[in-house]
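Excluded from the complex is one protein chain; the other protein chains are retained at their positions.
We just call them A, B and C in the order they show up, numbering each chain from 1.
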Amino acid sequence: MGMIGGGSDAMIGAVHRRAAFMDNEIELVCGMFSIDPEISKSSGLSYYVPEDRIYYSWEEMLEKEAALPEGERMDFVTIVTPNRFHFAPAAKALELGFNVVLDKPMTFTLEEALQLREIVNRTGKTFALTHGYSAYPAIREMKKRIADGSIGKVRRVYVEYTQGWLSKRIELKGGNNAGWRTDPKKSGKGGCVGDIGTHAWHLVEYVTGAKVTELCADLLQVAEGRPIDDDACAFMRTDKGFTALLQATQIATGEENNIRLRVYGEEGGFEWFQQEPNTLYVKWLDRPAEVIRVGNGYLSDKAKWVTRTPGGHPEGFIEAFANIYRNFALTIRARHAGEEPTADMLDFPGVEDGVRGMQFVETMVQAGYDPEKKWHKWIEK
Amino acid sequence: MGMIGGGSDAMIGAVHRRAAFMDNEIELVCGMFSIDPEISKSSGLSYYVPEDRIYYSWEEMLEKEAALPEGERMDFVTIVTPNRFHFAPAAKALELGFNVVLDKPMTFTLEEALQLREIVNRTGKTFALTHGYSAYPAIREMKKRIADGSIGKVRRVYVEYTQGWLSKRIELKGGNNAGWRTDPKKSGKGGCVGDIGTHAWHLVEYVTGAKVTELCADLLQVAEGRPIDDDACAFMRTDKGFTALLQATQIATGEENNIRLRVYGEEGGFEWFQQEPNTLYVKWLDRPAEVIRVGNGYLSDKAKWVTRTPGGHPEGFIEAFANIYRNFALTIRARHAGEEPTADMLDFPGVEDGVRGMQFVETMVQAGYDPEKKWHKWIEK
Amino acid sequence: MGMIGGGSDAMIGAVHRRAAFMDNEIELVCGMFSIDPEISKSSGLSYYVPEDRIYYSWEEMLEKEAALPEGERMDFVTIVTPNRFHFAPAAKALELGFNVVLDKPMTFTLEEALQLREIVNRTGKTFALTHGYSAYPAIREMKKRIADGSIGKVRRVYVEYTQGWLSKRIELKGGNNAGWRTDPKKSGKGGCVGDIGTHAWHLVEYVTGAKVTELCADLLQVAEGRPIDDDACAFMRTDKGFTALLQATQIATGEENNIRLRVYGEEGGFEWFQQEPNTLYVKWLDRPAEVIRVGNGYLSDKAKWVTRTPGGHPEGFIEAFANIYRNFALTIRARHAGEEPTADMLDFPGVEDGVRGMQFVETMVQAGYDPEKKWHKWIEK
Partner (left out) sequence: MGMIGGGSDAMIGAVHRRAAFMDNEIELVCGMFSIDPEISKSSGLSYYVPEDRIYYSWEEMLEKEAALPEGERMDFVTIVTPNRFHFAPAAKALELGFNVVLDKPMTFTLEEALQLREIVNRTGKTFALTHGYSAYPAIREMKKRIADGSIGKVRRVYVEYTQGWLSKRIELKGGNNAGWRTDPKKSGKGGCVGDIGTHAWHLVEYVTGAKVTELCADLLQVAEGRPIDDDACAFMRTDKGFTALLQATQIATGEENNIRLRVYGEEGGFEWFQQEPNTLYVKWLDRPAEVIRVGNGYLSDKAKWVTRTPGGHPEGFIEAFANIYRNFALTIRARHAGEEPTADMLDFPGVEDGVRGMQFVETMVQAGYDPEKKWHKWIEK
């Protein structure tokens, strides 16, 4: 693995690295960790990257690595830069033959996303997008059971993602991650809707297998003077006939990172909370609710595939992230060996999720500021 | 207390009686408990009502009671009939000089509600509407603390009321409470929105002191063929500047009676769950959340006024209901004695809440079926 | 109902009255509410007791009531005085032909308890002891399911009752209920062990149907200088072969009234928390735990018999207490009518529970201060 971004002054880069390292399938061999050469160098050294493979520009890195003999050059590159710097290195890496892991939202604009899709499809390289929450074992179990019809036809979904860390305009103080996230020039059209709304939307499509077809939304700029949405909600319709209610906020004072997903079918309903991710509740009409706990023998193989510890030994966010990395690595390895990756290996978000994520933001922004509040068709472009 | 409705074959009547009896301030002296004379009689006898004060028509009851000497006749009447039979007896009782307790929604139509308001105001009688959930001590504590500014300016409210008992069309089977609730001819324009949506809306206005001014809604008829909404959600704007998201559903399979209320201000946020009503969570930006538990010394006098047991001895739904009855009784008693009831005594929902509840249903129905999904002004009429 | 004790300056009296009134089966007709005549009178008046049936000595009350014609005199007397004043009025009431409700612990000494048992058995009057926690519907459900063998043979029980209100020596300040509870001359041999340990022990015997046969205990006087136990724990053996671990404390700073009961059998286990009394967890070896919620259709008739509201409408401590009163009243009524009370009616704690409760305290005190810490046989005396 090579890395673009993720210097010692960044947060999410460390999650990526730990997720990549945990299963011993991946090692960090090179990187351009910061646009500040000092930081890139010191970060690389502290990550035990050989000095000659610490780079100071991503173009240089991609070219030099591509020039290395196979087996020596990196197998894939992880790009964890702010999202307006996603497209260019990702595109170039793919064109040079590298597999790519990208953080979400996939690109700065929908146009870039569509272009990237074209490149991924044309080059045939393996591409992953780190929608980490969808990789929790309990979410996999929910997806499997819904697909198996255990709760009957899905009729109603509620998803909420509540954070409070942007309650105050801390972006004005600097020294935190709020700066680029609340600046439309840096984050793209969406604020909250792009940063966390995309995760909430993705969970809905992931666990149900449905696609949102139209939505009616409200985008709010709650903290006084903030030039971008910090709260978003939407009524959503899907191609499987059910509706969903989505809410995402970053101004729910005192909330940490509170994702709650509920899916109700004709016969039963699921409930899951990200902050206690190893528990999945199933509710029934005429009998007691059940508490499914990750790590137990009664879980599906689909969930077991992404489980590392027995019941009662909690797994967390880094493990969920690691599930994407491990599947990605195993897929690359299989393809390299000329084998077909299994369905379980291939179960990581890809470029299609990335495109739809950008379409989601586009549609939410269009609908959310529409004073008429009418139904807006999903923007395919 | 006299009672219209509430025979042995009804459910909510028993809650009203237990709530009324609990504090020994109220006794049941007469009633017309059912349109079925057999049931009215057997019910009355089983409630220890003297046989000569068991009635078989509400008109007769009101007239005969009114003819009794003061001190002997009932002090007030509780009407717990289906809501299309609320207005007539309530109006007549008021005109005859009786105080009235009514179940919500107050009337069958908004027109009736407006008329009833006029009668209440003109007669000056004491009138209570049993929005029982607003009478929990934890809700009172939340209201008090919000009013005191403890969480700063309120900016965002989420309220949800999820039930699952109408997941299937059990109204087709009969033998349950679903029949009139799902028949627009009997329940009025609103189904879910009237039955439980009103409670959710009421909590928002009650704890914040704000009024909803406009809303954009979606009303759904989820169970196949059901002729009335069984799920409703809305974006709401208020006269205090904050917005709210409301969801109410009766098809969330496996849910019981799950009300969850969250109010976020600039400095902190509250969370409350009806199914564990004695706990109130307060969340803060830069310090640990707090768990306020009803019955402890540190609660406000406002909450203590409606608390009967010390901390750790849970109070429930009947106690919340009883708070309305006790305050109503104490208010009547005070007025009877020529005294001014205290603010705590007067803290029970009244005719104004009833009118606004009917306006809420009216506005939700208008907005919720609007294919344009635009913002709809609150219907004052 | 007549009442001895329970003046306006007492706490538990109000719980008894509300519990008695809730179901409209019982009315308060007379009482001697305090040894302070002023308080007895003002209390009685505020409880709407006719002035001529407010008494100023319990002897007088019992004699005068006994002299009233049947149908007019009270049907039973509730005694809610401190426990050293339980025996004399209870004994006299029984001898005079009154049924009796007594708060726990039943008497001041075991000797009194044995005498009282003799009187109850000889007079044949109906006698109830208000171990209120055993009357929650979820506890009834647990008892039923254990008896039905749903979790197999019981093998291990854990019961804990943790309070924190005696963390500091508030008895030195006065003005609270701590005074007599921490004075061996007033509370009897046991402090914490008598006040709350008895409830914990009673739950074990109640839900399993077993009897404790021997125990090894530790009694602690944690708050400096307190002359009586404020914390107690014990290993217990029973006549059904299983063992139990009991802990009770009043110095667990910050705890309210935290009873937790767990019963593990060969096939499954139950868990219940008093502070959320409407939920009962059942855990299984190879399948998900279940969440049984009171008020749902799938509960046993035994639980439904003591349930007043549908699922999701929480019942609380007063309702649990009211279950004892209602059963007691129905039993008296049935016996009065020459009918046999049903098993459900008869399911309230009686004199045998009271005797065993006093034996429990006696055994715990003997064992708990034994420096040898050996197994102590249950003291039958």
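Everything below uses one rule, namely that a residue touches a chain if its C-beta (ideal position, glycine included) is under 8 Å from a C-beta of that chain, and two chains touch if they have at least 3 such contacts.
Just so it is clear, the structure is predicted and the values come from calculations on it, not from any experiment.
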| item | value |
| --- | --- |
| Displayed chains contacted by the hidden chain, counting the whole assembly | A, B, C |
| Touch with the omitted chain, as defined above, among C:151, C:178, C:204 or C:345 | C:151 |
| Options C:262, C:308 or C:326, residue touching the unrepresented chain | C:262 |
| Touching residue (missing chain; options A:153, A:173, A:211 or A:313) | A:313 |
| Among A:115, A:221 or A:258, residue touching the chain not depicted | A:258 |
| Listed residues A:237, A:293, A:356 or A:376, member touching the removed chain | A:293 |
| Footprint left on chain A by the chain that the document does not show | 11, 14-15, 17-18, 21-24, 28, 47-48, 163, 255-258, 274-278, 293, 295-296, 308-319 |
| Interface residues of chain C (partner: the chain not displayed) | 151, 155-156, 158, 160, 164, 167-168, 216, 218, 220, 222, 231, 233, 235, 243, 245, 247, 249, 251-255, 262, 264-269, 282-285, 289, 371-375 |
| Contacts of chain B with the absent chain, listed as residue ranges | 281-282, 286-293, 296-298 |
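The rule is simple: only the chains that are shown with their structure count from here on.
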| item | value |
| --- | --- |
| Chain of greatest Cα-centre distance to chain B | A |
| Centroid spacing, where centroids are CA-atom means, of chain A and chain B in whole angstrom | 43 |
| Centre distance in Å when chain B and chain C are each reduced to the mean of their C-alpha atoms | 35 |
| Chain B: positions in contact with at least two other chains | 255 |
